[in-house]
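First, the structure itself, so that you have it in front of you.
Only one protein chain is missing from this complex, and each of the others stays in its spot.
Naming follows writing order (A, B, C and D), and every chain is counted from residue 1.
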Amino acid sequence: MRAWLLDDSPASRFQAASGRAYRITLDLLRNPLAVTGALIIAALILTAIFADTIAPEGPGGQFLDQRLEPPSAEHWFGTDQLGRDIFARVVHGAQITLQIVALVAIISAPLGLVLGAISGYFGGWIDRGIMGVTDVFLSMPKLVLALAFAAALGPGIENAIIAIAITTWPAYARIARAETLTLRNSEFVAAARLLGASHTRIITRHVLPLCTSSMIVRVTLDMAGIILTAAGLGFLGLGAQPPQPEWGAMISGGRSFIYDQWWVSTFPGFAIILVSLGFCFLGDGLRDVLDPKSERKG
Amino acid sequence: MAFQDIRSGVIGGTAIGILRFIIVVALTFLGLLALTFFIGRVVPIDPVLSVVGDRATPEQYEVARVAMGLDRPLIVQFVSYVADVLRFDLGMSTSTNRPVAEDLARVFPATMEMASLGILIGVGLGVPAGVLAAAWQGSWVDQVIRVFALLGYSVPAFWLGLVGLAVFYAWLGWVEGPGRVSIYYDGITPVVTGLLTVDALIEGDWDVFKSAWSHIILPAAILGVFSLAYIARMTRSFMLDQLNQEYVTTARVKGVPEWRVIWVHAFGAIRVPLITVIGLSYAGLLEGSVMIETVFSWPGIGNYLTTALFNADMNAVLGATLVIGAVFIIINKVSDVLYRVLDPRSREGSR
Amino acid sequence: MTAPAISLENLDIAYDGLRVVKGVTFDVAPDESFALVGESGSGKSTVLKALCGLAPEWTGKMEVLGQPGPHRPDRALAQRCQMVFQDPYGSLHPRKTVDTVLSEPLSIHGIGDKDARVQQVLEDVGLDARFRFRYPHQMSGGQRQRVAIARALMLEPEVMLLDEPTSALDVSVQAEILNLLKRLRAERGLTYLMVTHNLPVVSFMCDRMAVMNKGEIVEIAPATALHDGSFSDPYTQKLYAASGGNEDQ
Amino acid sequence: DTPPDILVVAQNIDDIVAIDPAQAYEFTSGELVTNTYDRLVQYDAEDTTVLAPGLAESWEIDAEAKTIVFTLRDGVTFHSGNPLRGEDVVGSFARVVQLNLTPAFILTQLGWTPENVEEMVTAEGNTVTVRYDGDFSPAFVMNVLAARPASIVDMETVMANEVDGDMGNEWLNANTAGTGPFSLNTFRAAELIRMDANPDYFNGAPAIDGVIIRHVAESATQQLLLEAGDVDIARNLTPDQIAALDGESLQIDTFPQAAVHFLSFNQNVESLTDPAVWEAARYLVDYEGMTNSIIAGQMEVHQAFWPEGFPGALTDTPYSYDPERAAQILEDAGVELPITVTLDVINSAPFTDMAQSLQASFAEAGIEFEILPGTGSQVITRYRDRSHEAMLLYWGPDFMDPHSNAKAFAYNSDNRQETYTATTTWRNSWAVPEELNEMTRAALTEADPAAREEMYLELQRRVQENSPIVIMFQASYQVGMAANVSGYVNGATSDFVFYRLVDKS
């Protein structure tokens, strides 16, 4: 199997692709930070899937007579101001976090990627136009911008995420554009043009695939900020609605307890830190591995 | 030495280049204006209500609405908005009852002071950390710096602020608490620059300076941690790029000591892109100060912006947004220009 | 004499308004192998690029296989005229297998029977089937250049523009590629316009040569002139001398 | 530490929009006006439940002629040094009516208009004659004249600072021109209020030299400041922070408040119009659970619209948490379940927590709330628009007369969308039965205090039993103070916060 994967002369497309994936995985595994990151993300996904098994009591159950209890054998992370088990809420919050991560990744990265690639590839007034827009977007305070879009879309976590995605794409467009600029004049693009490939084809088949790795890296690195912006929107009433156990909202909700009932905001805080670290580590590791520079040579 | 003849480099040289630059900046500003204006209209908070309160009669409401010009067609409102902004008239803040421009002139220096100190801390620690991490790539130093930098990415700001206050103010007593200066000294220093520490020094008032310093250092340090994370990461990756370059080997072949290879050769080449990074994170700190300012009761633009947001004070929100945006654009463009002026590679060659 | 495969008359080419090729005039006959030599920056590659539409700012007269020259890459022309680039490392997409690279021209032009054609062309350029699913980084420079040539051959063009196809390669690999190119020309009756700065290569590969200096053609001579160095232009003579021309006779 | 003779207060003051008494309409600005201005008659620091002489020494009421004649106190001066004159009273009232800003309605209900106000209020020497138009109980009129917009300003100074005919409005929003125990030294919105003691205050100079109110938005930060001794009073601590305060050097004071907290249902929403739903709702609030936990010390159970501690308040609390009973009521009435509606709530403590508690308890009977937290202005925008469904909010009387709340909770004579009225009834689209409207009007005119009280009790009972408004709690206010602070007075509304008796020794 290993030999099949590492074969220098694969016999099929499938073998070639899996070989590449395998090599990337191997490289990742050699990178302790990346492994840590991947484990954290895996844990997040598993927690989200098995939330009901891990914490069967659910995130909502209120027991006003058991409020603000410190961590104990019964309540590992203590209870919050409504007597809800913080552990259960953190566990169920994983689902929301995963939703945020997935939606932002699905919306903003492709949007930024495509616009950035178009901008960089065509240059000229198209470039100036798109980059003008990104300049404007980038120069707005993120929260205000997200607030406006969330407001326009209506309250709710999904809309908040869409709003965040709308505010994040310009940064990705910048990256994609910078990357495209270096690719635009490359000989393989010239070769493709000579073969009669259309601009669409060149952008989608030749340019975009090479921008994705830096995009993946950047998106993973941004995750922490995205989770926190989502929390900030929730705080302004446009994000997750109570009683959703959204981690950022939980921290905000526990702010006034921080000195006397530290566990209320600390555990969701740790959860955010852990997951962000996981994404950052993975992103860092991916950058080392996916960097086309390191792949181009033998 | 390396930059001895900076002055000889000219941006684009010609008047056309400068004109083009101005047009680009102006268009960006116009876009920013349009976006802020759009935001003001789309937010589901009635700006009139924030002026008249919830118990006003319909007549009072209508009078205020007309007074605020909200009865006119959108496009007319936008045009007059742009015209006003060009005259530095950002309208009246409905929550402070003062011209927004005046408010901003008051709160902006406070944020600038904190952000500037923050960026100094961020640069002072982040750049060496990044350089060291790159020089010792893969070693434990590198790992520690990377993990620390990543932590800086992931910790919620207000959480760090509250914990910082509890530890350094309440528990250890190393710093003074929230606010800009002790109430004893509030308002006694004449405003020259608006930066309290600087003003106190100009005035030669040590007590005020000490109090102000003791107040600013903690929030600035926390801001610094955030910029540090970004700056250290970027420095590291820039340095790694350079250290793999052939000219670094050349320097080693000459027998140049390792510290010189790193700090003079490799670092010399990344100074210019670093300026952009630092500029961007400086602008980022202006924006990122929102949460920190709330925690530290810092009378800055972040605080102003949140208060305005909560009070549906749209003029103030737009004004603050505009100022932050303008700073962003300016920093962006200035670092572009610096890039071109400072980097010998982008200057017109003699070839 | 039949109509020339490539005909240039008073061709000027500019980049952003800056003229880098000035008044170039020459013809390449069908089946001929024509060399363009000159020092770096003299505009050799630019001429090739203009011929396939990659340098849109040109004036003058330009004809490829009887068609007027393009101002942008042209699908119809692509089937008749192809180019091979100098750098085998940069001219292949780093994330695509040989198979993908070679099938792409077929998909673009809607040509079927991909499998057989890819196999055939790999054989033609002397790569065995093991290479079909490799990525560029799994191949040597010479092998990559073969893939690049194979890609150009996929559409079965009549004219090949070769931009220093061997300058990034070792002597031994260069020999293989030169042999390959020579063989292909013989088999398929191709017309070559080849840029190089290596005069011995011209001597091996080409029938005629044009010497460029600073954007202008200073001399057009038969390749046999290399045997005795009978050049009229001083620049050409200098070039000849610098290439060790007078020594190894 | 704080300076010895200055009181330092940590408080969230970012609600202030205006500090001109003719415009001030927020909590914190109310406090500012109270401490810097006086009214003819006022509830004073010594006893906030008794209407005491203010700038008027004495008065005579002629209920028949609808006239009250006030005799002004001698020797009172404004902060500027100008003596108090009858013209200042006339000018101050006229100013409010003519500017016609939000709080103006409090005075204009006396029948004053911009045109007639200078005839309704006249001055002669040191007497001021106040006439009113309408069937009002004189007690009501006196309460109106003790309200915030009836503060007396130094007309000479104010008019000297007039710009563009604004009657000094802009200037008064940055300065004060009153007779009160303190004068404003500095006001920086959302940053700082600094007041200096007025040594010539007619009721005796304050014991301290001044008050500094620092804006501190985070309650956790307020807690730290108080514990570190850097402020003397922290005004916005949460119950849990209060509970955790270290008793040695700190003290906690609790002050009952006039605001009532309620849950209301917009009658535009079909599923919320059934009286069975209203009734069931009354059994679905976990009154005890909440007051013992999330709002302990901040609210008391109170189920009528007029707050306890004021004449005429209904103190019965007939409802308690009983989900089975609620379910039964809904079932008997054949209400289609589940009912799913949004619940608007202001996104700050303790409201979001209360909303979540309501969400949990209402769910037991099949009423599902989807909570929509928002900033205060966001919530009010929707409320005013009547675009909310259920609403969790509170109401504080505009002035201390039961009519202020009766009008808000038991009166709605015109329920059309275009005739906006700032009452809880209109804003919940509740077309109040004509009978209740009648009763409200009658109570307003009743001259006999005992009979009037009885009428208000009846009104409260009706609303308590059958209305889409579930009144749940009455607010109380907890303040954390340094042990050496005494004499801080915090009455039932923000208009009754007094610093003049504070002593720090």
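One rule holds in what follows: a residue touches a chain if its C-beta (ideal position, glycine included) is under 8 Å from a C-beta of that chain, and two chains touch if they have at least 3 such contacts.
Here, contacts and distances are computed from a predicted model.
*Asks:* So one subunit is absent here. Using its UniProt record, which name fits best from "ABC transporter ATP-binding protein", "Phosphoribosylformylglycinamidine synthase subunit PurQ", "Dolichyl-phosphate beta-glucosyltransferase" or "Fe-S-cluster-containing hydrogenase subunit"?
*Replies:* "ABC transporter ATP-binding protein"
*Asks:* Looking at the full complex, which residue from B:Pro73, B:Gly204 or B:Gly255 touches the chain that isn't shown here?
*Replies:* Residue touching the chain left out of view: B:Gly255.
*Asks:* Out of C:Ala14, C:Ile111 or C:Ala175, which residue would touch the omitted chain in the full complex?
*Replies:* With C:Ala14, C:Ile111 or C:Ala175 as choices, the missing chain is touched by C:Ala175.
*Asks:* Please identify, in ascending order, the residues of chain B that touch the omitted chain?
*Replies:* For chain B, the residues touching the absent chain are 1-5, 245-247, 249-258, 260, 264-265, 268-269, 271-272, 343-345, 349-351.
*Asks:* Counting contacts across the full complex, list the positions on chain C that touch the omitted chain.
*Replies:* Listed in rising order, the touching residues are 39-40, 140-141, 143, 169-176, 178-179, 182-183, 197-201, 203-204, 226-228, 238-239, 242-245, 247-249.
Assume only the chains that are shown with their structure count from here on.
*Asks:* Counting C-beta pairs in contact, which chain pair ranks first?
*Replies:* Summing C-beta contacts for every pairing gives the maximum at B-D.
*Asks:* Which chain is most remote from chain D in terms of Cα centres?
*Replies:* C
*Asks:* Could you state the distance in Å from the CA-based centre of chain B to that of chain C?
*Replies:* For chain B versus chain C, the centre distance works out to 53 Å.
*Asks:* Please tell me the distance, in whole Å, between the geometric centres of chain A and chain D computed from their C-alpha atoms.
*Replies:* Here the centre of chain D sits 47 Å away from the centre of chain A.
*Asks:* Can you check how far apart chain B and chain D are, centre to centre, with Cα atoms defining each centre and the answer in Å?
*Replies:* Distance between chain centres, rounded to whole Å: 40 Å.
*Asks:* Going through chain D residue by residue, note those that touch at least 2 other chains and give them in order.
*Replies:* 218, 220, 224, 375, 378
*Asks:* Can you list every touching chain pair?
*Replies:* Here the touching pairs of chains are A-B, A-C, A-D, B-D.
*Asks:* Quick check on the complex: what are the chain C residues that touch chain A?
*Replies:* Per the stated touch rule, the residues are 49, 52-54, 73-75, 78-79, 82-83, 85-87, 89-95, 97, 99-100, 104-105, 108-109, 130-131, 133-138, 148, 151, 154-155.
*Asks:* For the complex, which residues does chain A have touching chain D?
*Replies:* Contact set of chain A toward chain D: 60, 62, 64-65, 67-68, 81-83, 155, 235-238, 241-243, 253, 255-261.
*Asks:* Help me check something: in the complex, which residues belonging to chain D touch chain A?
*Replies:* It is residues 218-220, 223-224, 238, 240-241, 244, 286, 289-290, 292-294, 347, 349, 352-353, 355-357, 359-360, 370-375, 378 of chain D that touch chain A.
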